[in-house]
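One chain of protein is taken out of this complex; the other chains stay put.
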Amino acid sequence: MERRLKTRLLLLTPLIGFGILVFFLGIGFRIGKHTVHPSALLNDPFPEFSSMTLLDEKRITRDDLIGTFRLVNVWASWCTACIEEHDLLLDLARSETISIIGINYRDNAEDAKTWLYERGNPYEKVVVDEQGDVCIDLGVYGAPETFLVDPKGIIRAKQVGVLTRTVWMEEFQPWLETKGAQN
Amino acid sequence: MIPELGHFSAFLGLMSAIGIALFGFFGAAQNRASWVDMSIRLTKVQVAVLGLSFLLLILAFLDDDFSVLYVANNSNTALPWYYKVAGVWGAHEGSFLLWTLVTAVWTVLVATRARHIPLKLHGYVLGTLGVLSVMFLAFLLFSSNPFERLVPNVPIQGADLNPVLQDIGQIIHPPMLYIGYVGFGVTFAFGIAALATGKIDSAWARWVRPWVNVAWLFLTIGIVLGSWWAYYELGWGGWWFWDPVENASFMPWLAGTALIHSLSATEKRGAFKNWTILLTLLTFTLVLMGAFLVRSGVLSSVHAFAVDPQRGLILLTIFVLVAGSSLVLYAFRAHTLNTQVQYWGVSRELLLLINNALLVVALFTILLGTLYPLGHEWFVGGDDRLSVGEPYFNAMFVPIMLLLSFALAIAPISRWKHTPMKLVVNALIFLGGSAVVALLLPWILADGVHLGASCAVALAIWIIITHAIACYRQRNALTLGFIGMSVAHVGFAIAVIGVAVTSVYTESKDARLKIGQSIEVSGTQYELVNVQMTESQNFIGERAQFDFGDQRSLFPERRLYPIRDHITYEAAIAPGIFKDRYITFAGPMENDTWGVEIQDKPFQRWIWFGAVVAGLAALIAMLDKRYRRLSHRDLETKYPE
Partner (left out) sequence: MKPHRRRRLSIVLFLFIGGLTTVLITIFALANYINHFYLPDQVVSGDVPIERTIRAGGFVKTGSVVRDSTGLGVTFDITDRVSSTFSVRFEGILPSLFREDKGTVVVGRLNADGVFDATRVLAKHDENYEPPELKGMVEQVDP
């Protein structure tokens, strides 16, 4: 009888060891949680990046976005849907409603320049993202995609796909107005 | 339409998995052959629908269907077709679909190829595999759906496959690993079934052994491919890093190796029954833990998948459910498996016991080293950060492997129950001879004797000698099982020689050379003949030509990707049986000089060669007659009315 009990206890040891293991994995999981890369969503800071600009080939980082409201627009010359929203972007740029920063996503620099030359350039600066790294950090699905970044560098609004006038009026414009009210 | 069909197919896979589990378990519990038959039929349905699902995802990749989110994130129109196919398992969702398909293939194989095993056992095995499938598929469908659509705006171009994965080694490495991992799910199912039926005997062991061997073969090949890739791709000649993700694949391998050995004692002598069962459970527990570690972001690593906390939580839940319930079952059922076996002295049982003890100790030191930072962070707090690096793992692992080698050399001459002392003494005499050879070799070949390396080489030579002699003595009664064992052990010895010699006798020199200058490394002159500028669409670089020996040349390259401000070193390797020459080119320095690192790595290939030999040996052993004969005996054992 005593011997059987001992055997039984012995057989329980793997389970106990497993419990300890799960405990530590659970801890690791909880700790791991706040160090994971956050996919840039609404109300999160715009991710850090460092790249070159398309036209004057200067270094551009996240710091260059801070200070005023920016419309960050992901586009490419191969992206046909980008043409649809191009008129709206040009209007916004011409009327000086907002400063627009382009992210040229997985594109050939020459094609991109030609495209801007032919269709007009609404962008104050264009960030080159040939390998798509900046866009991966931004959690971009594909071009086009547009983000509204506030003066502190926080993403306030986001549009996946073509930016239409309706979306602009309803989801982006109000943020600019709150800024006006504060001033 | 195609993605929806793929999604629906995967859903049908889940339905059939539920059927497999229910019919398997209840058929076994009620002893109803027709229900188990139903389960067997459903495994065929499951493999068909999951195969279709996988094919449809491949089709979506080949079609550049960027309306599918997963395709848009991992492919690109410019990608060659074979990378498009490989892109299917290039990231989490698709690789998990492959994982479920592999599970289905293993399940259908067990269902159809193991018809000779008793009905109850077969039912429980299929039921367990069905439950595993249900969990994996539920996870796939509800949290990692590879067919998710990206609507309404379809991108015209995809984000491309991670460049690191655009490589042949990386294409075949994951499928090999998965086949190995899930194969240990089959042995897990056999373990659960044994606990459920309360019966484990020599026949059971014989039924399990071929499955273990195949799983082990694939896991071995998978690990070798990973190591080989790191060696040529990362540019500085390392082949094993004790990285958490590598450890995650290595721990099940150690447990699986222990299982193979413990099974042989269970088959031949009915010994270690409890322990064998525990190992079947433990191996798959470690597989699931590995999947959790790699896919949850708990431990950061170069190889880790994109991190998603929610998925991590689900994987942790699967891990706790599967492993936890199996160990509970073990705690309450394992005492029914009685072991009464007598052995004494240097018997084969004792050697297998030592083998298992050492492998498990090795496993636990690695587990401890891998998880220690987590525990430390918990107890001490986040301020004192630490890491467990190569020195710890080497300090623990190397002595254990030397002890293991010692036991292994006696293995072929050992007998069950009791080995005559004369045989042991004979074997020890050969050890003396091997030691002399091992000590003399470095004197003849190279500079200086290194005690550790000489010990390792002596033991390895000893292993080869004793196995050769044992095979020769038994030449008239050689079984494939014995040949398999011997070849596997010789493969291990070859790998030991490779590891020992490469680690100790690698000679590495770095220098700055002008064109026309040369440098001597390990007796060979390497001359920098010229440097050419290279240019491509997205990088500029310098390619150096180094001449050495009789008209041989190597062309290492340094590349600069200006847009990302990213430099890569494309090392040039001249592989050889006895040495690898490994040149890394560091590019221009001041005063018209060029930086270079040249490594002479003797016996580097032996590591992988030995491991592959051992893996193939598992295949040889599996073809042994005693496993085959059983599979011909068919239906009468199945329906024993």
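Some points to look at:
Note that the chains take the letters A and B in the order they are written out, and that residue 1 is the start of every chain.
What we mean here is this: a residue touches a chain if its C-beta (ideal position, glycine included) is under 8 Å from a C-beta of that chain, and two chains touch if they have at least 3 such contacts.
Since the structure is predicted, the reported quantities are computational estimates derived from the model, not experimental observations.
From the set B:G90, B:G235 or B:P412, the residue in touch with the chain omitted from the display is B:G235, counting the whole complex. When the full complex is taken into account, the listed residue touching the unshown chain is B:L386, out of B:A78, B:L321 or B:L386. Of B:T187, B:S347, B:T584 or B:Q604, it is B:T584 that touches the chain left out of the display. Residues of chain B that touch the chain left out of the display are 164, 235-236, 300, 302, 344, 357, 361, 365, 368-369, 372, 382, 384-389, 391-392, 395-396, 510-512, 564-569, 584, 586, 589-591, 595, 597.
By definition in this document, only the chains that are shown with their structure count from here on.
By the touch criterion stated above, chain A contacts chain B in their complex at residues 4, 7-8, 11-12, 14-15, 18, 21-22, 24-29, 31-33, 35-37, 50-52, 76, 78-81, 106, 128, 130-133, 135-136, 141-144, 160-162.
Against chain A, in their complex, chain B makes its touches with residues 66, 69, 72-73, 76, 150, 152-160, 163, 274, 278, 281-282, 285, 289, 292-293, 296-300, 307-309, 312-313, 316, 319-320, 323-324, 327-328, 330-331, 334-335, 367, 371, 374-375, 377-378, 382, 538, 561, 563-565.
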